[in-house]
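Removed: one protein chain of the complex. Kept in place: all other protein chains.
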Amino acid sequence: MSFEWIQIPYALLTLLIVFVYGVFMTTIIRKMGARAGGRYGIRLYQTFVDLAKNYALRSHISHGIMFYLGPVFRLTGGVGLILFVPTIYGSVMHQNFAFAGDLVLALYFVFFGTLGMALGAGESGHPYSAVGITRGLSQMTAAELPFVLAVFAVSLQYQTLSITEIVAAQQGGFLSWTLFTNPIAVVAAMIGFLGTMMRSPFDVFLAPQEIPIGPPTEFHSAYLALMQTNRILFPIAKIVIYMNLFFGGATNWPVFFLKVFLIYLVSALVGVVFPRFRVEQSIRFFLIWGLPLGILSILIV
Amino acid sequence: MVSAIFIIVVGLGAAFALGLLKDSWRNGAFALTMAALAVMSWISISWLGALASGAAQPTDILTAGVQPPFAINLRVGLAEAGLLSVITLTGLLSALYLRDALMQQGRRSMAVLLIAIMALSGIVLTRDIFNLFVFFELMVISTGGLVLLSDDERAIGAGFKYLVVTQVISILLLVGIIFTYHAQGSLNIDDFAAQPLAAKGAGLAFFLLLMALVLELKPFPANGWALDIYESAHPGFSAIFSAASGTAAVYAADKVLATGGAEWLPLATFIGLFTFLASNILALRQDNDRRLLGYSSVAQIGLVLAVIGQRDILGDQFLYIAGGILIAHAVAKAGLFWISGVITRRELTAWTVLRLNPPLVVAFATFLAMLIGLPPFPGFYAKWELAHHLVAEGRVAVLVLILIGALIEAGYLFRWFGLAIKREAPVARPKYAPGKVLVIYAAALLGWYAGYRWGALSQYDNLLQAMPLMVALGFLLIEGLPARIKNVIAIAALCVWFWLSYGSFDPLQMIFGVIFMIGGAVIFLASFHETGRRLGFYPPAMLMYAGLAMLIVAESSFAFFAAWEVLTIGSYFLILRGKKSEPHALSYLMFSLGGAFAILLGFALAAGGTAPLAIADLAQVTGAVAPWVFVLLAIGFMTKTAAIGLHIWLPGAHAEAEADVSPMVSGVLLKAGLYGMFLLLMTMGRQHLFGVDLTYVLLWIGALSALLGNLMAIFQEDAKRLLAYSSIGQMGYALFGLAMMNHLGWLMALMFVINHYVYKSLLFLSVGGVAKRTGTRDMYRMGGLIKLMPLSFIAVLIGIITMSGVPPLSGFGGRWIFYNAIMTADARLPMVLVFLSGPIAFLYLFRLIHTIFLGQLKDEHRQLKDAPFWILLPQMIYVAFLLGFAVLPGMALRRVDAYIGEHFTEQGLSWEGLTITSEFGYWSPVQIMIVIGTIFTLLFLLLLALNHKAQWVKQFNIVYAAERPFRPETTHFAWNFFAPYRRALGFLLAPLVTRFWGAITNALHETAEFTRKLYTGNGQTYAVHVLVFVVVLYLVAGGIS
Amino acid sequence: MSNIPFVMALLLAVAMIAAALVAVRATATVGAVLAAGLVSLFASVMFLLLAAPDVAMTEAAIGSGLTTFLFFFVMGRIRREGGGND
Amino acid sequence: MIRKFASVVLLLILGYAFYSLVAGFVPDGELNRSAAYYAENTARETGAQNIVTAIIVTYRGLDTLGEVTVLFLTAAIVAQVLSHSRAPAGTRGSGFLPAGELLETGTRLLVPLILLFGVYVFVNGHLTPGGGFQGGAILASAMLLLLLADPMRRFSHRLIAKVESISGLTYVALGVMGLVLAGGFLDNRILPLGQFGALFSAGAIPLIYSLIGLKVGAEFSSMLESLEETEDR
Partner (left out) sequence: MITIAMTTGFVLILIGLYGALTNTNILRMIVSFTIASTGVNVVLVSVGYMPGRTAPILDDAVPVGSATTSIIDPIPQALVLTAIVIGLGVTALMLAYAYRLFRIRQTLDISKIVELKW
């Protein structure tokens, strides 16, 4: 595979589709959560409105260069993750820049945004940012474990590190999905998935509105807008990886939409059912439930 | 050639002539004494020279004009001449040293001194057993006289105890002599050898004879009297007592033992080893310098006795080995006692006063190194040869015990050195008597000369002619120059050495060579920030680099081991320079020496006794011994890479070192261990022990190191400690890669070698610079430094991105190769551990940058400037390199990849254009960089467009959502940063390893504390000990008839 | 071989051992020294019996004579300086 | 008590070892080769009647030189030790045997005789039993007598030291002469062996034994004196 200029508009197109879908997804999930709680929930276009509002706001405030760059890092991480992973299997248009790296790149690039974000929040100087960061990092690294193990189990299973080839190996009926060929890995990965989705019950570090502790509290206006954009893109990007690795990938957009929605739903459901975990509780959760499964999946491949 | 009997004649004649002088002519008397000693020394040395060069043959000196055995005869051979030289020179120098005491006490004491030296020479020369007794008694009585030279009144008691014990000894000796005579019909030692004694029913007689001579060697536990003398006598005399008397007594025992036949050798070995070990353990608890030296003397003599016990297998090398140990001990011990004489107080910490006189510190270090047998001193060569001979004959147990003893000895000696270097020194420089100091320097020079001679005699290249070592030692001579000039020379030396030698390097050597030499030179740039003379920095630093330089070109096991020891010593001294590094430097040294001994044992086993062994020939080692060789060598190398279990030295050593030393010992030095592992695995490959694949074990060790090293790192409050622990983890990765034994695993290990050098040097320098400015290494005392120290921040940022493996920097390349490598590895469980450690690394790295540079600035740091230019310069070089290496990893790795391909059948990577492809995936660093860069730039521009008027706002102007901090200091959340992690995973951090090693150390100390109660100080008890010693051995030997 | 030297030797041996026991066990140091001198003296007679006249002379002169006096001199000094107790 | 018990046990075992030495001892039926050599060759090689003397002065002369040195050393050290610790003034003399009139008179009479006897003993060392050591001891006993008779008496330390040193030096010098003129160090044949059995025979043996006698006498005297006197000079 090599680079051609046409890939740039193609990639932008993919990005746009994913973004729009992501906005709706976010909205729908929130609405579902509200309904489940007996509330009405937000309007369908509310997320758009929020974003637009934040992009329109102007701020004169910065706490320094890393503070300024933090959201940029964050969003670069999200966008990059989408672009380094093939979105639609077999589609030249939506291959994006997957040829630059493989599964390993995707795994490690996840940290890029996190790192930048944490740095930015750190420079704000607010002690609560620091608290949020340590919680976030602690939980995230723990949650990544079962995921990484499962991913590696999969690449061992298919003897490749190329995402495209992994998807290719799962074609030919849903029984050849990893979900069925290696269910343990999938379970492990899904446990990790819950942790990285930044949703309840694993969202204590994120500073949902009622706990004013966490990086987003420090950011406002356009900074916040960039981060919100990331909040929309990033889960989709992750789900795409999951979908590609475990659920047979997507050969066209409808399948893509469906699968992403369903996977997203998993985390939403769990969030509705469970109360919020403290960080060390969630670390233990991942280590006790996720980790052994991950190890098991690697051993039995 | 003057007959050697004139040593005796001159000594006696001068002693008698002293009586003719008026008591008030003390200067004249002293001059006469010195002249006599000088003549005696000259005779000995001229014999030594003539015999060594072959100009003279071993000569028998007849007395009374009658052939032996009917008259007493003397003999001068090479051994005798050597020992005579030691004895007479010690006498000469000690006399000079004792000048004040001798002058005060008058000519009688000078006569006693002369007779003492004469008697010791007689012990060496004589071939008659009863004559030996006479000389022994002369030695005893003159010792009794010389003890009185001490100002310490306790010496009288010690002298009396000595006399009591020698009475018992002479009784045994006389009984032994007469019955031996009865059995042999002769008193001549040479006759004994002709007719084995035991055969004639004189075993018991010989036993008593031997015991008497052995008791003169002060064997444990029958040696309390000797220690009391060492403690209380005048140090000038103690030097004689240890160096000269010990030497003579050992030779006497050897002479007699040689005639007894091989069946007595195990007894000597047993006594020697027992004494060596026990005395060294006891010395652990000593805080009186002279008593400690006494224990060490006793131990060393025990060692020589043990070596004598091996004379049946040492053959031609016996003299070389035993002589090497004996001479090293004599010179060193005399030197140390002499030094102790210029120090006024007796506790070990009083030696700090030496610091005010740096050449004395060099002498001190020289003597310690000689005692322990570090290169390039005679003991080193002796140790090497001894190990090989012992292994060749299957006496591994003996060797192991010797090495354990040596390790303990190194422990207390270097602890002492640490105390002297690190504890608070007095301010006022004491006045040293120039004569005394001169004597000390003379001993040190003699030590070096002996090292040179032994090197020349060895079958290997003389270490003191090895270019790198010469350069390093040359730095001792230019210590007076300003630091910056020395720094220029040091950098030039490293570059020149690289330039001279790189032509012959293979790609592997090239990578290590570049890191050791060029990498070392870059770190030296940081040293430019030091002004003044910076005493004691360059010689050890260059010693370490010399060792490293010699290591990569080493082709034989000897060269390798010598280089290994050299770099160990150099780095020890270097680490010791840190402010609070005393205990850490010691534990570093202990582990390193322990590792070195494992390597020695491994090489000896591999060689099967026929040293030298080419490193490449390790591949030919097969059979049952091969896995053990592998294990020993691996342990040796892993102590340097601080694999888990052997790691406890590392954090302190690296953290407490100076700002520019930490990168040297971390970035550069750790690679020596990896280089060793590379060689080991390259030559020996997979080995199986008890059916276990040893590389599999290594895999586990690597993985555990990676996990636990990282885990420990995240809970450190001290920034340099954090980095140090992280090194454990990083080396674990590299070890893991190597142990996978496949192409990509090795490539990954090499990638780690390069990356770890760069980012760890970078981070240590940045953190060192920050610590220099802030005056603390505790991260929670810092914060918000990003604006004040932007360059340091950038350096750390790039460093941690690389290290954590986040794309797009080169650390990712390491991870990528790693993932590809484990695709083919079959060991899954250790792999999991490595997975676990990855994210954890991310945690501590983030903490590093966050707590130091982000958050709120501390009040007291508001005026700080960025780190000094010279510390920043290498950092910027590293940053540039990291960025370049990220884009073009192929520039270093392609050739190595091909080189590794020669060793593994499976395919490596393909390097087409800018994309690197393995059979499992692909990696295109340039494209990744471009994509990320583009996205980042676009988003940045977007944000700029939206928020271009943003201006810096003070942190306290932010609106706190819930509250406003009452006191700004309290708002920096950095202490116990990853508390949740600790709560969840803290149990993994139980300091089991520390406890384990601590328990061993404690057990040794407790044993020492308990055992030394034996030495009640009661002379009668000591006499009982002597009898117990004899009786127990009599019973053990099964009642010899 | 006549019995006389033999009996003499036996007697001497008994005497020596007895004197030695006295020397070791006696309460007074003076007595001990004297007894030791006596042992020496008996020994020199024994040496004569053993056909060693040179040794006998030496033992008598040095072992029993001079040595004993050396002891007395030292004891005298000590006694005068207040160490009268044994 | 424990010490006594332990000592007894230890000594019993040692005694057993000694017992096995005694039990295993077989007296030689005839002279062993060294002794036989001396029996056959002493007369020819050294010209001395007293074989023990020949052995001491010649064959094992180095031992004897060492022996003399032991005494020299001891004398020097004893002097050294005691000069460190002078007794309080006014407390001199051994105080053991109070000197009486009889003793003093007897001393005057006896001393010359004893000295003469001592000289006789060591001059005849090569012929009859006795020799330098015995003679020296006898010389010293004269000194002892003088000391006992008059504790306040001063001897010339210088004289004693000179005698000691000069005889010692001469002894060593004779030894070296043996090396130069005859077969080896301390060879007595630097002087003619003379007629067997005569006073002036056996080469340098009488000379050496006399020197030894003088030296030993001087050394013993100096030792006794050091112990007796409370102050030097």
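First chain written, first letter: the chains are A, B, C and D, and each begins at residue 1.
Criterion: a residue touches a chain if its C-beta (ideal position, glycine included) is under 8 Å from a C-beta of that chain, and two chains touch if they have at least 3 such contacts.
This structure is a prediction, so every number in the text was calculated from the model and none was measured.
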item: Touched by the hidden chain, restricted to displayed chains; value: B, C, D
item: Residue touching the undisplayed chain, where the options are B:75, B:99 or B:182; value: B:182
item: Touch with the omitted chain, as defined above, among B:25, B:160 or B:441; value: B:160
item: Missing-partner contacts on chain C, residue numbers; value: 1, 5-6, 9-10, 12-13, 16-17, 20-21, 23-25, 29, 32-33, 36, 39-40, 43, 46-47, 49-55, 58-59, 62-63, 66-67, 70-71, 74-75, 77-78, 81-83, 86
item: Chain D residues that touch the omitted chain in the full complex; value: 3-4, 7-8, 10-11, 14-15, 18-19, 21-22, 25, 27-32, 34-36, 38-40, 42-43, 49-52, 55-56, 60, 63-64, 66-67, 70-71, 73-74, 77-78, 81-82, 84-85, 127-129, 133, 196-197, 216, 223, 226-227
item: On chain B, residues whose C-beta touches the chain left out of the figure; value: 130, 134, 137, 140-141, 144-145, 153-154, 156-161, 163-164, 166-168, 170-171, 174-175, 177-179, 181-182, 187, 224, 227-228, 231-232, 285, 1012-1013, 1015-1020, 1023-1024, 1027
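Methods note: only the chains that are shown with their structure count from here on.
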item: Comparison of A-B and C-D by number of C-beta pairs in contact, larger one; value: A-B
item: Centre-to-centre distance between chain D and chain C (centres being mean Cα positions), rounded to whole Å; value: 19
item: Interchain centroid distance [CA atoms averaged], chain B/chain D, Å; value: 54
item: Rounded Å distance between chain A and chain D, as computed from the means of their C-alpha atoms; value: 106
item: Multi-chain contact residues (two or more partners), chain C; value: none
item: Touching two or more other chains - residues of chain D; value: none
item: Of all residues in chain B, those that touch chain A in their complex; value: 784, 786-787, 797, 801, 804-807, 812, 815-816, 819-820, 822-823, 828-829, 831-832, 835-836, 838-840, 842-843, 846-847, 849-850, 853-856, 915, 918, 920-924, 927-928, 931-932, 935-936, 939-940, 942-943, 946-947, 949-953, 955-958, 960-962, 965, 971-974, 977-981, 983-985
item: Interfacial residue positions of chain D with respect to chain C in the complex; value: 50, 52-53, 87-88, 91, 93-96, 121, 129-131, 133-134, 137-138, 140-141, 144, 220, 223-224, 227-228, 230
item: Residue ranges of chain C touching chain D (in the complex, touch as defined); value: 53-54, 56-58, 61-62, 65-66, 69-70, 72-77, 79-81
